[in-house]
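For this view, one protein chain was removed and the others were kept in their places.
By letter and in written order, the chains are A, B and C; residue numbering begins at 1 in each of them.
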């Protein structure tokens, strides 16, 4: 009898249903969900969550923590990033283990393990990010997948640093499939972008606002359609990270309607921020120098439609934080040198709740699906993403009557800005449980560094 | 404490997850799902379902029970049809309340209520089937929806008896939307079909095998695409019954990818039987004189793809039984007079389990989704279709190791044939609970006539 | 040697080429085209057309002359209409022979012949317009086609007066194909339009400006797509009259890319006038109460694209003139009663030259193709539409340096308005030859009534 506790009186939300019910927890896992009414649960610790929503802890499958990129390193380490995640309601991250050019895949992966160990406060997994497909590299995929890293990432942009060519992508796709892994792709036609960017700089257009001009929607759409076709030639599944355009959503929907194994995510910022940000004065646009760039309303509408229609199954943060000062240091005179990325792991859940659920764009069950259930299922996190018996007791207690104000001054991300500065969104995270342990209370992290565990993800 | 019982030790399947767990039942509803382990459930009746699958009772949203059609009446009344449903694992039917031409909608609906009362053994709802849109008919939609009949059915075929023209369909769509109802449509271009059929008969091709020739795939595809466009003009949701062709699946998928409120079902027989049936000798083809007709393998493949991709969300039976002798009596000399329809409510679940799950075409969770969760959600059956707290305890105990042989000799449908004669399919229905009451045990109905209740379905 | 004449020194334009050259004419036909240089053409009458463009006389395949419609009769008879055509550079019209409901096809056709005889000043043909498909009607198609009337027209709108249902259209398509005829279709979903219009009137929106609101683009697009599918079921070619929307152009292009025998025309006014016309005060919008209505810029752009891409092969006038006073008399209090149509046969060539060629939207060869070559070829006018040996010497001498001002005060159409009032367009028709005979000089008609001949058009 010992060891049971129950969150009682709340509304339990799954990806399909919203029910009044209690959640019974034991040994860090969910034992049962239901209404226990007059059952004698003697000795069970009871936590009253009346009036609250109980949602599965968020699963953010797109973060870049402590990661070398564009001549610098992302601003968060695993402690700061996962604390930020936790206070924002995210209890699992799947981070990109970057392969520095010239390094082996296995050593790169081990190096990333070392960065997380002893620091992460929530559970985490890794994608293996391939930037250098040296001879024999694909031979290591089996060991990588067996170690619980069942996904690979490739880039179709950034020639010379990150990009693989079509043939290499084909190789990765085939070998990933053979070993039970899946491939994530950054889909932009980097070669065309490089030329458009060079033209802009040659014309003296060096400011951060030109970042967007160099990456028109067609550069994403072309790459998405090409990658789908190459995945079909390789007979392999494919997952698109950070889609931002209407054309990309259409391409993915078309593929899915043929029952092809094509999946897509978008990110919080593509849904909620517009290209007007690039019209801000001075170096301000650098805050949203991220790839792909922010788009027009037309594209945002298409992304929301894609979420509702199911073409896009995941909303991630693409947390890739670089302080504004660092962006300025590197790229003040050439937007091509501004590190690409921004913060987001902390505010993904609440911004999506506010802009999505509270504004009536998506249902509460869809919110759970997009932030937890589908990302977990997509990436083999078999014990995450649902409040169901046997799953990890990663639970967020969300107060639908509360509200949250976002500011760089108060955020836990180790950043000097947030693009949501000053936003007040409906909803507040009252408590967060990770494997049954209360780690946040009223926005304050109460857990300990290093408690997060590496999660081995299932192969396909 | 009294009144609890628990189905213990099984595998509980939802539309998204398969978990080991117990199902706790109280007062006809599901109280909780989980692993209760060492919790002291004293006084709770325990039923051992070790090794069994627990799935939500089937929801069959397309039946024609005790229904006048083509000069005769379907062969099952509500008692025989729902007993057949029950032994096959279906615990809810939504039946078409037919409007005889010249009769009012409300009186037609009341007449159908009378047919079900005192007879049905499982819960049931009605769609209002409109065949005669007399002046003022749309004015009655509000009352119909308020009475719990929140869907309407129209036909694009059978001019002179069932068919509405495009303008009338537009009227029905608009008014249904205003009143919170949705519209189901039988989509075939009846006018073209009538001409093709007349040509065949004029050429002496009167046998039942010509039924299929008169209804080529294009007659369905045209009607589907037209109906989608008219629904858009009316800004109303639309549900396609019994889709049978690749082109229809493509049209529905395309609409859904735009986030239009378009849904589609197919039926067991379109997935599992082929047009070769029409090549059988003599009057045998009459067994599958149903509309639309059976199709080629290419179309069946597309339907399965549609189920997996989600374009088609529901598998129904289109149970519309006419005995072979009756078909012969009416249509021996002219296939146009053979009553269109066949039996199916009894075998929908097991045939789909066998051909779908056991053959690896769909997952177990998808099976639950198609047979229970989505049909219930689609049609406002808020307490049906899921094994989740607060839902009706409509539970099927399915033995995945068992098998079932289908035969007219042993079926409960009041029919002299089944198109699945002699099939042995994997899986056996060991027990069926309806609102917590055991109504079938090892294939034998142990409930009582009239225990089924009319279910008021939610408006949109 | 006698009987030869030569138009010398001009630029001869065909649908593919623009060449400097002389046109040698004999016996009403073109004998040769070329540069005769120092050849001794003694006795050949020489007409100097230096600096002029020589284009094939216009072929306008969509006119309604002396035609009963909507409770009145179009304002032009064959004399006034064809004089207007001639001065505008059109030397052949194919007019719709309307079947008054209740009348036989053959008698209706003969009645139309009678109206033209002795009046027409340019050559003419007829389409047989079917509004009442009485039993046996299709049996008369063969005789009609053999008489040189090788096309039929059906309406998908105007239920009760002009509309055929889908089955009847299918019948017409099949029988037309069997007899070597083709079918022209007015594609609008009339049933939906009737309901939208009734709603507007019920809401007190009775002014002519609401005509457009009742006929949204989707009503055309649905009908176009439906008709294409029905034509395919009938395995018959189909020609769409007066397309006005982007969606229609897309549908036609898609069909053509599959090598289906689908063709489409648009009209001068859809290319050059916008829906802003309906915002004019008072009863002014009635001037453009024509079906389909004028559209937005987006649609006009798509129509021009369709012309360039070849999806639309013909620009016709849809000359269907009703005086504004007549429109007011019938429809002042209910836009549904305003006769649908406007004038256009006189200004089609010059407006298209000005808005198309002079503004760089289409080439000069495309202009010839759209106004003469393709309409002639599409409708079996084997001796019309080209300045090539053996073709009728229907020649327009066009001064590209000239200009023409359009006004009701000066037009030859028997109308009290023109929607192009006050426009001055580049280009002037200096001379018009019909079968070698000069019938217009400097905008003045110099021919005689009744000189026009009925042209038997070839079957397919």
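By our rule, a contact is a pair of C-beta atoms (placed from the backbone, for glycine too) under 8 Å apart; a residue touches a chain by one contact, two chains touch by 3 or more.
Note that this is a predicted model, so its numbers are computed, not measured.
Here the chain not displayed is in touch, across the complete complex, with A, C.
Checked against the full complex, the one of C:244, C:268 or C:386 touching the unshown chain is C:386. Touch with the chain that is not drawn comes from one residue among A:30, A:128 or A:230, which is A:230.
As for the chain not pictured, it touches subunit C at residues 1, 4, 12, 14-17, 19-22, 24, 26, 30-42, 44, 250, 253-254, 256-259, 305-306, 308-311, 373, 377, 386, 388-391.
Contact between subunit A and the unshown chain involves residues 159, 165-168, 170-171, 189-192, 194-195, 216, 218-219, 221-222, 225-226, 229-230, 232-233.
Everything below uses one rule, namely that only the chains that are shown with their structure count from here on.
The touch graph of these protein chains is an open line.
At the interface between subunit B and subunit C, over half of the residue numbers involved are used by both copies, so each side presents largely the same positions. When every chain is reduced to the mean of its CA atoms, the largest separation from subunit C belongs to A.
Averaged Cα coordinates give subunit A a centre that lies 40 Å from the centre of subunit B. Taking each chain's centre as the mean of its C-alpha atoms, subunit A lies 59 Å from subunit C.
Residues of subunit B found to touch two or more other chains are absent.
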